[in-house]
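Here the complex is missing a single protein chain, while all its other protein chains stay put.
Which chain is which? They are A, B and C, in the order written, and residues in each are numbered from 1.
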Amino acid sequence: MLLNRLSLLFIAFFITLSLNAQQRKEIQIPDILGYKTLKCDFHIHTVFSDGLVWPTVRVQEAWLEGLDAIAITDHIEYHPHSSDITADHNRSYEIAEPAADRSGIILVRGAEITRSMPPGHLNVLFIKNANLLEREDVIDALKEARDQGAFIFWNHPGWKKQQPDSTLWWKEHTYLLKNNLLHGIEIYNSEEFYPEALTWANEKNLTILGNSDIHAPIQIKYDLNDTHRPITLVFAKEKNKSSLKEALFDRRTAVYVENTLYGKADFLEPLFFASIHINTSPVQLKNQGVASILITNTSDLDFELELVQPAVGFGCPETIFLEAHHSTLVELTGNSEEVGQMKTLKMYYSVKNLFTAPDENLIVTLDINNL
Amino acid sequence: MLLNRLSLLFIAFFITLSLNAQQRKEIQIPDILGYKTLKCDFHIHTVFSDGLVWPTVRVQEAWLEGLDAIAITDHIEYHPHSSDITADHNRSYEIAEPAADRSGIILVRGAEITRSMPPGHLNVLFIKNANLLEREDVIDALKEARDQGAFIFWNHPGWKKQQPDSTLWWKEHTYLLKNNLLHGIEIYNSEEFYPEALTWANEKNLTILGNSDIHAPIQIKYDLNDTHRPITLVFAKEKNKSSLKEALFDRRTAVYVENTLYGKADFLEPLFFASIHINTSPVQLKNQGVASILITNTSDLDFELELVQPAVGFGCPETIFLEAHHSTLVELTGNSEEVGQMKTLKMYYSVKNLFTAPDENLIVTLDINNL
Amino acid sequence: MLLNRLSLLFIAFFITLSLNAQQRKEIQIPDILGYKTLKCDFHIHTVFSDGLVWPTVRVQEAWLEGLDAIAITDHIEYHPHSSDITADHNRSYEIAEPAADRSGIILVRGAEITRSMPPGHLNVLFIKNANLLEREDVIDALKEARDQGAFIFWNHPGWKKQQPDSTLWWKEHTYLLKNNLLHGIEIYNSEEFYPEALTWANEKNLTILGNSDIHAPIQIKYDLNDTHRPITLVFAKEKNKSSLKEALFDRRTAVYVENTLYGKADFLEPLFFASIHINTSPVQLKNQGVASILITNTSDLDFELELVQPAVGFGCPETIFLEAHHSTLVELTGNSEEVGQMKTLKMYYSVKNLFTAPDENLIVTLDINNL
Partner (left out) sequence: MLLNRLSLLFIAFFITLSLNAQQRKEIQIPDILGYKTLKCDFHIHTVFSDGLVWPTVRVQEAWLEGLDAIAITDHIEYHPHSSDITADHNRSYEIAEPAADRSGIILVRGAEITRSMPPGHLNVLFIKNANLLEREDVIDALKEARDQGAFIFWNHPGWKKQQPDSTLWWKEHTYLLKNNLLHGIEIYNSEEFYPEALTWANEKNLTILGNSDIHAPIQIKYDLNDTHRPITLVFAKEKNKSSLKEALFDRRTAVYVENTLYGKADFLEPLFFASIHINTSPVQLKNQGVASILITNTSDLDFELELVQPAVGFGCPETIFLEAHHSTLVELTGNSEEVGQMKTLKMYYSVKNLFTAPDENLIVTLDINNL
């Protein structure tokens, strides 16, 4: 009775937590190829496993940071708070769902199947009932997830606690891959990059992911004004759960960490060109002459360009720094008679913060019309 | 001889001052009504009158801050550095011009005619020869400027040094106005706002301007990362000098100071609506129901909205804060049976940081489709 | 068995939450009068009542922000998470205690007795067993707390949900005061200031407090790099729990909110003078002469000074802004023959951001030696 009477008084506390009261930062990374570029984090914990916040907080954090989709992936096999928190494996999703609906965050039902290596930890997304994943045999758990329609990925494959000396692909992972029990792999988790995982993803055709694996409140690790958590970019036909799922199975992802992108050139190249705008008026470069072009970068990424080979007929900068939301003047200097006749001035640059493989940068061609 | 030999050595110093080496911040205020929104400062000094920097610095500062056009307006009658600097009144423009051409800044030739009140100080823009403005009689000087095609405006009309007790419009200003010797007025100069000037501009059909009147290096007063100088927004057909001049004579301006805009509703209303994006999917608001709309502000301005009158049929927030480059969730709550039948939900807000007159805010109507 | 085997693997998660991995910001507010100035928050919630974070998070947040002491004060009568969390009223303290010990945070055992008005909500600090506070009659609960040695204060006395139209002192509070059941009062809670409470505290000799009443992760509301939560400054003989308790009962507190301090002149005046350093070399001010003094502010507070009355014999600035961690040049100008003979130049300033009562600022006298 007391609680009922009091509950009206306390509603006010929740109003102060309302999403209305805060502003959502919009992440400026453009849509490409007719797809929406969804900003996602698919590895998140709450007090319902070993995390330190209530599930609704994960929705609010994601909304404030400008994410489009998250998965709460509490551990199936690890519940250190179990003496205080008694609830089944579906509970964190159920608590967070109304907040997600209200704020337009796509909330994916997920879980982390948490075993020793091999096969280590695996996240399962788009499941229907997490309680059915509590199985003695890890293969049984993964098959149950697959039968529920799950997208399955290997978490932090190079985690030192499980692979202290080297980052290995085990025969068990080959088994999972062959049996449709493995679709993706984290190449980045929290503050660790796993170059081997990026190589495997390229070789074995796995979806790449980069996630926060956050346990604490997100802003203790990532100050909203300075930085962002590791994000999986998903190129989806629409901003909804089914398009997101389709895109993940179709390997349309890139990984966004600090100021770096990892992914296939198929996605990174259009992302680069959709992020910058080259002043369109043609130049008139002649021998001994100078022409300036203005390049405006409308994205949140700073691009660091390095000349791959000397331009033919004219000089151009060895390096170009395209700061986020800024413009840069680039000067070309004619150094041959031929340049006066060239219709297009071509420059080849390596983008040092866009990676298509562990040691391979995206190469872009800048074409400037010359009258 | 010595200088000639040495000059090759010293070219390196100028390279470090090159505009290439720095990034231009892009000011995010949208184009409207088919016009380009040019960001301008028409009141600037250099060492050639009583300023403290070399003319080229003014171009570099403007470029870095994201301005499109500036006028260097050194005093005709005041040259405190004349024992060290001997040059005619055209010299500061001539020195700055090559830097402006190279970086794409529109540099307007100007000067400040500097007299006691009345008529006080007046800036003349788009002149051809500043030396001819050195005349005993201020009217002669202004007529010379007019004959050169100048756009003429009254500077800091409420400056305490010249109008200590009140801000008055003198009969001399009426004379100037009637004789085509006065076209605009500063409503904002440095850190001072002159509300009377805004009222006069509305009554007498004068172009409004807001300028820095900067003497020191600009970043000593305005930290590039935090704030910006007072800016005159000019709505011009093209980004070039003749369109700029046409727009000034045609009174297509607004004044942008800190987080505030001053101007006619004709310009401020489209600026507001071009700055925000309201989530387009229609809502389904019913009695006792709740509907959320997401408003994204893509401009550099924070908008502060205050409800003018209660909405009919539903509740909406008393205040809405639309932070720059952020999104805000706005919740509507049905409080009548009628709301279920309304095709459009209308809300009337006053925008507290957009002013059409000293005590008048822009009123905007937010229309939301309701299914 | 599975959990036991796995537990070694999971220890790594907690390492990432380790206090070692983060830096503690040191709040620069000086010690005074031989006391340590402890920075405290005595009103904090966790998931064990209606908060949204695990108790250890509260310790980590306090440590990072530079606090010295906190009290976790979960509601006795309100447990909205009770279907998921089953624990007694002592549990949040017990969970947080080891983290507090390890990091040197003084953790005060507390609780919030949560009733309708009168008497509203009251926090009890330094209790021994929170479970004994679950009593039908609020007076019984408070007596139990008092018998455990509690320091008791009235929370958010002007909270609109409980006092919608006015902020009243009820006869019930007089009863509490007379029966040693009320020792302090929040003059600031979350983002609300209660001027009446400051007046009552001055009249009735109550300890003043300012607390966060935080439910969400602290950094969602207070960005560590920009701002701080409301803080109760406690002037304690030592940095330990018993000195803290003694100081609270002895009313040695001030309240620190944004850039404002509230408190008695007995504490604010020494705080002001311990925060600034006036260049000690004496000036030689004569009639028509000018003397500069440099004032350095080593605290985190910006001080805003306003002249109370003209200085005798010389002129000094109407306002002085002493920015945190910056120095300011103040110019004095002799305007009488007498000034040459004055041994001390006296200036009287009101400190606009230091309040001794709702409408009363601290007045300080600046003395400058004159040769």
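Simple rule for what comes next: contacts are C-beta pairs under 8 Å (C-beta built on N, C-alpha and C of every residue); 3 or more make two chains touch, one makes a residue touch a chain.
The shown structure was predicted, so the numbers you read here are calculated from the model rather than taken from an experiment.
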Open item on the list: Under the definition given at the start, what are the shown partners of the omitted chain?
Closed with: B, C
Open item on the list: Going by the contact rule already stated, which one of B:S116, B:N129 or B:Q288 would touch the omitted chain in the full complex?
Closed with: B:S116
- [ ] Sort through C:G104, C:G149 or C:P310 and give me the one touching the missing partner chain.
- [x] C:G104
Task: Those residues of chain C which, in the complete complex, touch the missing chain - done: 19-20, 23-26, 28, 102-104, 292, 294, 296, 298, 317, 321, 323, 325-331
Open item on the list: Even though one chain is hidden, which residues of chain B still touch it in the full complex?
Closed with: 2-3, 5-6, 9-10, 12-13, 16-17, 22, 47-48, 50-54, 56-57, 60-61, 64, 77-81, 84-87, 91, 95, 114, 116, 159-162, 190, 215-220, 223-226
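In this section, only the chains that are shown with their structure count from here on.
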Open item on the list: How are the chains arranged in terms of who touches whom: line, ring, star, complete or other?
Closed with: line
TODO: Report, in degrees rounded to the nearest 5, the angle of the rotation taking chain B onto chain C when the C-alpha atoms are fitted.
DONE: 180
Open item on the list: Can you tell me which chain lies farthest from chain B, using the average of the Cα atoms as each chain's centre?
Closed with: C
TODO: Indicate whether more than half of the residue numbers at the chain A-chain C interface occur in both copies; give same if so and different if not.
DONE: same
Open item on the list: Tell me the chain pair with the top count of C-beta pairs in contact.
Closed with: A-C
Task: Length of the line joining the C-alpha centres of chain B and chain C, rounded to whole Å - done: 43
TODO: Quick one: which residues in chain C touch 2 or more of the other chains?
DONE: none
